[in-house]
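The other protein chains are all here in position, but one chain of the complex has been omitted.
Should a chain be cited, it is by its letter among A, B, C and D, assigned in written order, with residues numbered from 1 in that chain.
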Amino acid sequence: MSADPVPREEPSVQRASGYHEGDVDVVLSVDDVAREAEALRSEIPESTLLALARGEPFLTIQGLRAGYGNMEILHGFTMHVARGQSACLIGPNGAGKSTVLHSIYGFTRIFAGQVRVGAPEQRDITHLGPQRKLREARVAYILQDKSVFPEMTVEENLLMGGFLLRSRARAKAAAEAVFERYPRLAQRRRHAARVLSGGERRLLEISRALVMEPDVLLVDEPSIGLEPRYIDMVFEILRRLQHEEGKTIVMVEQNAKKGLEFADIGYVLVSGQTALAGTGQELLANPDVGRLFLGG
Amino acid sequence: PQAFAEDTIELGSAISITGKYSQEGKNAKDGYDFAVKKINEKGGVKVGGKTYKIEVKYYDDESTPARTAQLLERLISQDGIKFVLGPYGSGPTKAAAPVTEKYKIPMVEAEGASRSLFSQGYKYIFAALSTSEQYLSPVVDLAAELAQKNGKSPSSIKIGMAFENDPFSLDVRSGVMDRVKHYKMKVVIDDKMPRDLSDISATLTKVKALKPDILLFSGHTKGALTATRQMSEMGVNAKIIAITHCESADLVGKFGKAAEGIMCPTQWAETLKYKDPLFGTAMDFNKAFLAAHPDYKEVPYQVAQASAAVEIWADALHRAGKLDKEAARNALAKTDLDTFYGHIKFAPDGRNLTKPMVLRQIQNGKYIVVAPTKYAADPVVYPRVAPQ
Amino acid sequence: MMATGKRSAVLHIAILVAGLVAPFVFPGHSVQFAVFWIMVLFALTWDAMGGQMGYNSLGNITFFGLGMYMCTIVQIAIVYNVGEYTAANGAIDVHFTSPQYFTGLGLGLVVAAIGSTIVAAILSWVLFGIRGPYFAIGTLGVAVAAAELTAAWNWVGGGQGIAMPVFPGGPGMRERFFYFACFVAAVLCYLFFRWLYSTRFCLAVNAIRDDEDKAEAMGLHTRRYKMVAWAAAAFFLGISGALFGNMTGFVEPLETAYPTLTFGIFMIAMTLLGGKGTLWGPIIGATVFYVMREVTWTYLLGWQYIALGILIIVNVVFFQQGILGWVKARRPEWFGVKIEEKSGAQPSAAAPARKAVNA
Amino acid sequence: MSDTIIEVRGVNKSFGGVVANKDISLTVERGSITGLIGPNGSGKTTLFNSIVGLYPIDSGSILFEGREISRMNVQSIARLGLLRTFQQTRIFSKMDCIQNMLVSLPHRQSAWSDMFRKYPPELCDKAEHLLEFVGLYSKRKLTAGSLSFGQQKLLEFAMALMNEPQALLLDEPTAGINPTLINGLIDRLKRANREYGITLFVIEHNMRVIMNLADHIYCMAFGQLLASGAPADVKDDPRVIDAYLGAAA
Partner (left out) sequence: MFDNLQILTTAPVFNLQLLLNGISIAAIFALIAYGLGLVWGVTSVKNLSQGDMVMMGGYLAYLLHNHGVHPIVAIVPVAIIMFAFGWIIYRLIIKRVIELDLFTSLLATFGLAIVIQQALNLAFGPDVRTIKSGFGNYSFFDGTVDITQIRLIAIGLCIALAIAMVLFLRFSRMGQAIRATAQDPRAARVLGVDTDTVYALTFSLNAAICGAAGVLIAMVWVIAPFYGTAYSIRAFVIVTASGLGNLPGVIFIALALGVIEQYSGFILGAQFQQATIVLLLLAILIFRQLALVRHRRALQ
């Protein structure tokens, strides 16, 4: 092995935070997690949830009961998010986190409840079809699995983000800005999206939201399958969207530590119901949350 | 089970109402219906001192032989039909014959011309029409005759032919081949057209290259139309061109001058001198039918022979004196009847040997009988002049 | 499969009895009943591939036609020279004695069944690399090619067809004979597939349907399963073709032997109507379809195909899971399906008691 | 020293112009847990695909238990006992979990006649046992397609265990799985390795997982092997930090 040009403990070596590190001593089965989470659960008064959203919700989900076919997955889920706020949903696998996003977008069967968006007056968008959500309610969705157009080039894919924009020039400008910021995409500009690696694709999908100009952004597991540095990059994009462009973000994340660090408010979902809710920091500090959902 | 009213005789037929022979099937059905109407108008059929009206029960065989066979079973065993009118086409008739034979139900058929129908020893099938090998063989005879007249040997004649790959047309072909062998003519093109082909330009290109003297086509209505149109488009001509089904394809109406000089075999022509008490002369039949069916421009022979089949049934049942299938069969076998369609007398195998095929040529937009010579109304135009 | 033990036994016996007495109660309908059993056989064999394995074939009718021609040739060949028989175009006065007829038929059936199976096995090597719609069109191509080549082959009569040997015996006999032959073929076919679906075969072909690449990655012998499924279908289709040819009495390539656009599509329509991927779905589908077809075709002369077309459209638009699937969605308890636990697990404190599971 | 179960020698693989694997050589010891890390697009999945026979490699050789497998097809390799899971989970979505488990039986020596046998109760028991092992017992009768993403991953893992492979290649087994459950999964993986003697070869981006799981780690970047060694060494290797773990761009 060649000698290291850089001394090992050099403080300037900054590491991507990625998935975090730590030990894996806490071993709980799915059932244990579910049982203990059940025990944690207490009725959370609506006022607490409202307070988390600074009392002026922009996106409201109220008493949502939804599922697939005849099976109900969400049993009365309520959530408030203010304009420019970000929320993160965590919880065990199969808790129904993706189902919440699906329901907001209209991909599930909704038995009861409402989804409203806007401030100060809220518009009921519960039964707006998926293809009209972005156009009419300005809600954008970054899906959990792949959603790039494989035969289009990276550039065309980005421009598709601006499909609803009236002026093409605006979409073009936004795309240029993305390329400027992310040279990895700029290099691939004229390549068909199908040859991108998993990480590059995810980057493309998320940066497409920069072109879309929505009010509310739904993101399902932004960091899945990404290398540590990309994870930081993705969260950086989300941070910009929230803080510089004032978007409202609802995110589902299994990389819960990262997610809660990022988000203003966090919801812990268990078996289709909210078990805990609080600010991101509060939840991070909660030892039960740590043990049950952050891996100890 | 006798499900119908007492004073009607019910005939049954599986006919092509849908599917690829539906045009010809319709012609046949119209022919049956026309005759039935006429007979009923004249009071019906007297059988054993009682007068009956005639009725026909139809099923749609969808132009497929397998269906025909099933339907005949059904007509006979479920609907109790004892007297059958044939389906359209040689294939369906071939499928029908074993069934009627099995049940010993007599069938008068007018639309299945295949020779093989009459070589199986069937006893219950009676055909009003001439068999299909006689369709185009007169053309070959005519060509030989004309060649000889012009001082050439018939064996110098080159023949090009394209026949649809179905039982009827292949039968026509074997009739032709018999005559061709007899004259030692040379076949330069011998194509079989697939049933769903709507383009024969490859075959016609061969015609251009090999320049046969005689061109023969048989492929029902579609074949006639396609051949005529593409010959004119590709500038193909020959001394004699003969095509089956000209009338039902309405070549004159559709192509006008391009159809000039084409020869068309026919089972029947309205200009022939046949007549009977029911319809009058062939020409009377022609007029009456056209009056009743304004959608027809010409009367295709399929119509005429269908009507004749009903007439044969009426006659036979009358002579049988009772509504019994065996008696009816025996009466049919003894038929000796003059009709507007020609003379009807069945050979032991069920063929009608007494009525000849005639050959017509399109001259000035009219179908003129040109052969056999004794029926000829006008001389043949030979060689065919390519229309401009 | 369909209901609990006792109920299903009653059902089976009822169908068996109905099948046995039908030709005596309604002798006039024998041929229609016989064709009905062939339809059941069609649907069952198609479903083995299309429903259970996800390989949607448009060309299964190939084996029907192959069986028909193989049987015909054997039947004729044991008495006459086939080439002469067909070239004479029926001009030979055919006569088959009873022993000749039945030996020929028996031998023909065996050849048809085995021959079709062998052809299927060979074709499977060539065709089963293709997937999805390409497979469907490819198999359609095989059927069309078979029809066209038969039509161009003079030795077997080409487009002119072959007149089948005449059945010895009285009028009612022939129908009854072929009715029972078809009935037995359909019952055997049902029993065979019923047994086959109770073995590992069933799960394996289901796996191929769901994700063939994954199945390969798990080491499944996918080719074997595909070959067996197709060969089994071909075996029964060959028999049905042989019987149908004799029933019709006249064999011809395009409409009798390889009716791609009628029987070939009916197989699929019936299976989808009843519900594919189930044992009873195809049977129910065949029944409903055939009854509808016969009824429309008696009472709506000339319109029967419009009715059929509309039936098919209504079927796929409103009963996408087929009749059986539709019932199953409404009444899952009839099928022994219990939704055990709600989603999101409410576990009992103790380790879950294990119940015997039957696959 | 333990023996080698998978040996990759000088493998090259490119797609058109893109070089995905360039002269890769590595070995996996029998009974070990070996990790494979590297930036997105560095060719890890491609290498797995080449090993299990999905792609024909351009050059080089791949040995499994001393046997050349680089020209064999996927099924035969799987039957040798070398199995993989997929990055984008793949299960038989219309079948229930138990059925998914049952088809995953080893097909190593299965004869033609085996396809006509039934599943003995022991096998059903085994399937249920393994489902319990990954925490899916209560979902055993649900169709696999209706499981959540994470549950499908667990099911896929259980199916792989059912197959009793010699070696198992796992492509990001913990992506999308809840962190606490990941702990459980690591525990299961270690137990599978220890108790069933299955050699594991794991692609991961989650350092917590790889550090706690692997005995030995390879790091790839830009299609090439960058570093290898014990977890702690690799983690602190400046080249690895530079190419993979370093600061966000």
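The definition used in the following text is that contacts are C-beta pairs under 8 Å (C-beta built on N, C-alpha and C of every residue); 3 or more make two chains touch, one makes a residue touch a chain.
A quick note: this is a predicted structure, and the numbers were derived from the prediction, not measured.
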{"item": "Omitted-chain contact residue, chosen from B:Lys57, B:Lys123 or B:Arg229", "value": "B:Arg229"}
{"item": "Residue ranges of subunit A at the interface with the undisplayed chain", "value": "105, 130-135, 140-141, 143, 147-152, 156, 160-161, 163-164, 198, 208, 212"}
{"item": "Where the missing chain touches subunit B, by residue", "value": "18-20, 22-23, 25-26, 162, 165, 190-194, 196-203, 205-206, 208-210, 221-222, 225-226, 229, 233-235, 249, 254-255, 295"}
{"item": "Interface with the unshown chain - residue positions in subunit C", "value": "50, 56, 126-127, 129-130, 132-134, 136-138, 140-142, 144-145, 148-149, 151-152, 213, 261, 265, 268-269, 272, 302-303, 305-306, 308-313, 315-317, 320"}
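Here, only the chains that are shown with their structure count from here on.
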{"item": "Centre-of-Cα separation between subunit D and subunit A, whole angstrom", "value": "28"}
{"item": "Computed distance of Cα centres, subunit B from subunit A, in Å", "value": "78"}
{"item": "Numbers and ranges of subunit B residues touching at least 2 other chains", "value": "none"}
{"item": "Junction residues of subunit A, two or more chains touched", "value": "30-31, 71, 94-95"}
{"item": "Interface residues, subunit C side, partner subunit B - complex", "value": "27-32, 35, 88-94, 148, 151-152, 158-161, 163-164, 166-167, 171, 174-175, 244, 247-250, 252, 254-256, 259, 262, 297-298, 301-302, 304-305"}
{"item": "Residue ranges of subunit D touching subunit A (in the complex, touch as defined)", "value": "15, 18, 38-42, 45, 87-88, 135-136, 138-139, 146-151, 154, 172, 175-184, 186-187, 205-209, 211-212, 236, 238, 241, 244-249"}
{"item": "Sites on subunit B touched by subunit C in the complex", "value": "17-18, 58-60, 62-66, 69-70, 73-74, 77-78, 91, 94-95, 98-99, 101-104, 114-117, 119-121, 164-167, 170-171, 174, 192, 194-195"}
